[in-house]
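I'd like to ask some things about the structure below.
For this depiction, one protein chain was excluded, whereas all remaining protein chains were kept in their positions.
Order of writing sets the labels: A, B and C. Residues in every chain begin at 1.
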Amino acid sequence: MILVLRSPQLLPAVIEVSTRLGLSYRVSSSQNGEQFLEINSDGSPLSPAFIGTELGAFGQVLGLQSKTPLLDRLPNDFSVSVSVPGAEPVIFQRWSQNPVWIAGPCSLDNAEMLRKNAAVLQGLGVRVLRGGAIKPRTSPHDYQGVGREGFRWLADIAHEFQMAAVSEALSEDDVEAALEYLDIVQVGARNMQNFALLKKLGLGQKPILLKRAPGATLLEWASAAEYILASGNSRVILCERGVRGLERELRYTLDLAGVAWMQTRFALPIVVDPSHATGTKQILGACAAAALALPAAGIMLETHPHPVEARSDALQALDMAEFAALTAKVSK
Amino acid sequence: MILVLRSPQLLPAVIEVSTRLGLSYRVSSSQNGEQFLEINSDGSPLSPAFIGTELGAFGQVLGLQSKTPLLDRLPNDFSVSVSVPGAEPVIFQRWSQNPVWIAGPCSLDNAEMLRKNAAVLQGLGVRVLRGGAIKPRTSPHDYQGVGREGFRWLADIAHEFQMAAVSEALSEDDVEAALEYLDIVQVGARNMQNFALLKKLGLGQKPILLKRAPGATLLEWASAAEYILASGNSRVILCERGVRGLERELRYTLDLAGVAWMQTRFALPIVVDPSHATGTKQILGACAAAALALPAAGIMLETHPHPVEARSDALQALDMAEFAALTAKVSK
Amino acid sequence: MILVLRSPQLLPAVIEVSTRLGLSYRVSSSQNGEQFLEINSDGSPLSPAFIGTELGAFGQVLGLQSKTPLLDRLPNDFSVSVSVPGAEPVIFQRWSQNPVWIAGPCSLDNAEMLRKNAAVLQGLGVRVLRGGAIKPRTSPHDYQGVGREGFRWLADIAHEFQMAAVSEALSEDDVEAALEYLDIVQVGARNMQNFALLKKLGLGQKPILLKRAPGATLLEWASAAEYILASGNSRVILCERGVRGLERELRYTLDLAGVAWMQTRFALPIVVDPSHATGTKQILGACAAAALALPAAGIMLETHPHPVEARSDALQALDMAEFAALTAKVSK
Partner (left out) sequence: MILVLRSPQLLPAVIEVSTRLGLSYRVSSSQNGEQFLEINSDGSPLSPAFIGTELGAFGQVLGLQSKTPLLDRLPNDFSVSVSVPGAEPVIFQRWSQNPVWIAGPCSLDNAEMLRKNAAVLQGLGVRVLRGGAIKPRTSPHDYQGVGREGFRWLADIAHEFQMAAVSEALSEDDVEAALEYLDIVQVGARNMQNFALLKKLGLGQKPILLKRAPGATLLEWASAAEYILASGNSRVILCERGVRGLERELRYTLDLAGVAWMQTRFALPIVVDPSHATGTKQILGACAAAALALPAAGIMLETHPHPVEARSDALQALDMAEFAALTAKVSK
């Protein structure tokens, strides 16, 4: 966005307003003395229209536009409410005073294990039960999950313990069953820009948990959410799970500053998943505490009654005692 | 992979063999004087089984495994042959003496434009005509393409000029039409890990052009190809189109050393797409020349008779004169 | 590190111990049935010697080594105490209950401005006054700072308000004056691997604030600190200021999970600088709160009485009212 100043005398006033609004800008002069400001409105937490209105009195505002008009129109107090049979709904909100804990095993192995897990998690205040029915594995030779019937099974156990159920739909063919049984449908990091899947999920009205792809910029992530809104469903919860960067000692780089920026720019709630981002048990508590201090809308963690028996991601899952200790410590 | 030496006296001989094989290794000693080598067999261009055989005489080899057993079994002289009605087949081969040129517009705008484009491209030695029927756009509000019927239309024009046709399938629902009409089906960078799409495409026998996701490691890219092979189709051509990194002046970082490494490790042919990787016309010729010097299996470029009229990626497309100049210069 | 098991029957016990210690490992079998574990001891928060002792009973431990033996030997309750003339010393400690606030302008412009700034900062609980005397500017044509005499001037004003003074030494020729006047000498991100500078600073006994280079891995950062210790000075405070990654909307990617991992692996205190990491005022409070929740040893922020008049980094500096609001909010 560019503001061409009506008069050079207005510059101090414009700088004052821009600084107050927290806009980054660059002041330049043309060769004939005219002054203008280049304002990075793409990167600003304010809507372009609002900036245009605030600065329009000082001169001519050029180049208003946004790639995410539907996200921009969400109200500031936007929240996603997930209904749970026979229980209070679960509310996801941007800067949350009551962050939502999402926990459960990486993959669904058997109902008995999951029920034991769920009973403990309920006692620790977890409101959403996660579990992978269909697993997106990098290699076709790794364990691929129990399949679509797991959606129903997960939901039944979740509801038994007054929790909502979340699981991932990998294929367009999974959408119907996912929308029928699950309370929240997850789009995995690898499918963040699978636009066919996003469009089909947007035709339903179930909340969607959209994970960030490890190679996606913040605005690409927002644009993927915009696809779901453009199909008619605005009930989107974002999930940060680490980006590709310098990491050698950790799996990915957890981008908490990126979450903070997204929260100032868009109204969608964002949960943080330290398990996948770091793959390192020792720091999950510190990362969860940091995310809740932003504050984020919630935390997503992998738990398992007996991590070493789990069929995937065994060593990053917390056992029940570890998870209890973590929630106790973070809640302090 | 770990080699525990039968005797410390064997160390010089083992180092000689390992060095000859080009293996990177780390020699360590245990506290009681036993010596062993850690060999990075995941990263080696040789198959783990071969390394095991070569080094087994010196001691005990531990930890053989591979995430890509089907890729590992491809013959060294593997090639992908694409048949073209009424013309010689187009052959994609790893270190190619006859690299394949793939060119055409980013998106299909109208048949007349495409036919004009195709006639010139044929004269310049291009054997594969590209054109996006369904466009994977970051924003839902950008132009989305002419749709699936474009597959047929593209193929008809390509065949008219003795060329093969390549276009992208974005959805599982596109697969049937894509396999029917196209000569090569492209999987875009955003769908590289859309495993449902890969599996469905692998059930057909049409060659697949698999683009690398900008956030994917080399082995994740190989594992995505392994999915297609695991479904029954080994006719995979890889395409490097830039990864996310430090780039500020260019769109992505073109990873030619990564292509070179993949070529030593896997038998699949790899083509290079400098247009999407750099988004910068001035250096397309230099990048194409560099890729052909590896040598790569081919080059993919965006061309358009009137770039400024194109409905997407207008400014990175070469016009016909620019493309002719580039091919002339690179061929020298 | 590799553990070759004395007997396969020991595997469950070893897994239990390893899991308890939080070690990541890979179990493999040799072709004759022998079992072993590869343990990533480089990446472990425990010292290799400790792991060797704990696991040695189960078999043979191979490959102990560390690139940072001096850091490994620091006591768990290590802290860096900075003495301040006529006031309580400032204590930097790893997981701090009393985090240190470091604030002040990016560059020293004039003494009057700095004194005004310092008076307010003291009232807000800031214990360390920062200010760039010699500025490391990417371009030689940008403002380069007031020069070495600024060290004395900064220290005088800091001490007047019972604060310690920190500023950056850019050249080996700056070291003598820096060690004489400053209470903490900063090594900037661009000089993190300027080993000549590190060695010379290590010959003194003043605390060193070592910023992470934007392209450095966590272990490269630790190894840079090891250089200072190897010269004889263990009073090192680390400072995270963002790494190069996917960021487009923010300046760098703030690596808080990396800080958490470093804290579990090394005893050095780490402060976090959200100003340089993000360059974005709106999220400084959220990032500071997140860092303090880890908890980090302190926060470093740019402040200026009149940001728009500052000669460098004007728009990311907080004015006094903004800084007061931030500390009030974060302290809650």
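Everything below uses one rule, namely that a residue touches a chain if its C-beta (ideal position, glycine included) is under 8 Å from a C-beta of that chain, and two chains touch if they have at least 3 such contacts.
Values in this document were obtained by computation on a predicted structure and should not be read as measured data.
When you scan B:Ala49, B:Ile91, B:Met113 or B:Ala289 for touch with the missing chain, the hit is B:Ala289. In the complete complex, the hidden chain is touched by one of C:Ala133, C:Leu201, C:Ala216 or C:Leu326, namely C:Ala216. Only one residue from C:Arg20, C:His141 or C:Lys332 touches the chain missing from this view: C:His141. In the full complex, chain B contacts the hidden chain through residues 15-16, 19, 22, 24-25, 42-43, 45, 215-219, 242-250, 253-258, 260-261, 263-265, 274, 277-283, 286-287, 289-294, 307-308, 315.
Taking the complete complex into account, residues 2, 4, 28-32, 34, 36, 38, 60-65, 244, 246 of chain A touch the chain not shown.
Seen from chain C, the chain kept out of the figure touches residues 67-69, 136-141, 170-174, 190-191, 193-197, 199, 213-216, 220, 223, 226-227, 230, 243-244.
Just so it is clear, only the chains that are shown with their structure count from here on.
If you average the Cα atoms of chain B and of chain C, the two centres end up 41 Å apart.
Chain A and chain B have Cα centroids lying 31 Å from one another.
Between chain A and chain C, the centres computed from C-alpha atoms are 29 Å apart.
Each of residues 244 in chain B touches at least two other chains.
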